[in-house]
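A single protein chain has been omitted; all remaining protein chains appear in their positions.
Moving on to chain A:
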Amino acid sequence: MEIHKEKIILMHQYLDGEIDKIKEMELFTHIEKCEACRNHFEELTQSISMIQSAENIQAPSGFTNNVMRKLPKEKKRIKYKRWFQTHPILTAAAIFFILMLSGVFSQWNQDNELVVSKQEDLIVQGDTVIVPEDVVVDEDLVIQNGDLLVMGVVDGDVTIINGKLINEKSINGKLMASAGEVNGELQIVDRVFEWLWFQVKTLFKNVFAFSAG
């Protein structure tokens, strides 16, 4: 019995292609004269060739689409980044062209005048815009070339370009102090580069909001 067990180990070595010539000879010499081992060997090779006859099957139709749909959403940032990366010149040209069209460059150069996105209810004193105590501004406020003093409330975002948020100001000898609040985001842009970046960001925010909607 032991001798057959040894031969069975050799059979498996043979099937894995891990047998040397001498052992192989030994195995087949034994198989020729031993019926039990011959049957065992045939059963092994036949069961292997039988499972190898199994047909190939294909993934159901729409498999790839189903996988792609279930993938976690690609971050938008990456999508835009990819677009910029794949079209760098186009992106640069587009930004430049749009800035030219919208007169952004010339605006910065010539315009030192105070510009406020909203006039009513606000007090303009020299180059300072004041949100009075009893006023609530519920929209975004953009001030260019001027300072802002908030005594009332601004619920929207505040952007100050080439100016600053001040805490107090003396008007007609009376000291006005900032006691109000800005509930939106406050952005102060006081350099050309930052200002340009602000313009580009705003532009792209709008473009993408548009294309996403």
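Here is the rule we use: contacts are C-beta pairs under 8 Å (C-beta built on N, C-alpha and C of every residue); 3 or more make two chains touch, one makes a residue touch a chain; residues count from 1.
To be clear about the criterion, contacts and distances are computed from a predicted model.
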Practice task
Leaving aside the chains on screen, match the unshown one to its UniProt name from "NitT/TauT family transport system permease protein", "RNA polymerase sigma factor", "Aspartate carbamoyltransferase" or "Heme-copper oxidase subunit III".
Solution key: "RNA polymerase sigma factor"
Problem - Hidden partner chain, touching residue among A:Asp16, A:Glu120 or A:Asp134 - result: A:Asp16
Handout entry: Residue of A:Glu24, A:Glu43 or A:Glu181 touching the missing chain in the full complex
Key = A:Glu43
Completion exercise
In the whole complex, of A:Asp20, A:Glu35 or A:Glu55, the residue touching the missing chain would be A:Glu55
Problem - Footprint left on chain A by the chain that the document does not show - result: 9, 12, 15-16, 18, 40, 43-44, 46-48, 50-60, 63-64, 66-68, 70-72, 74-75, 78, 81-82
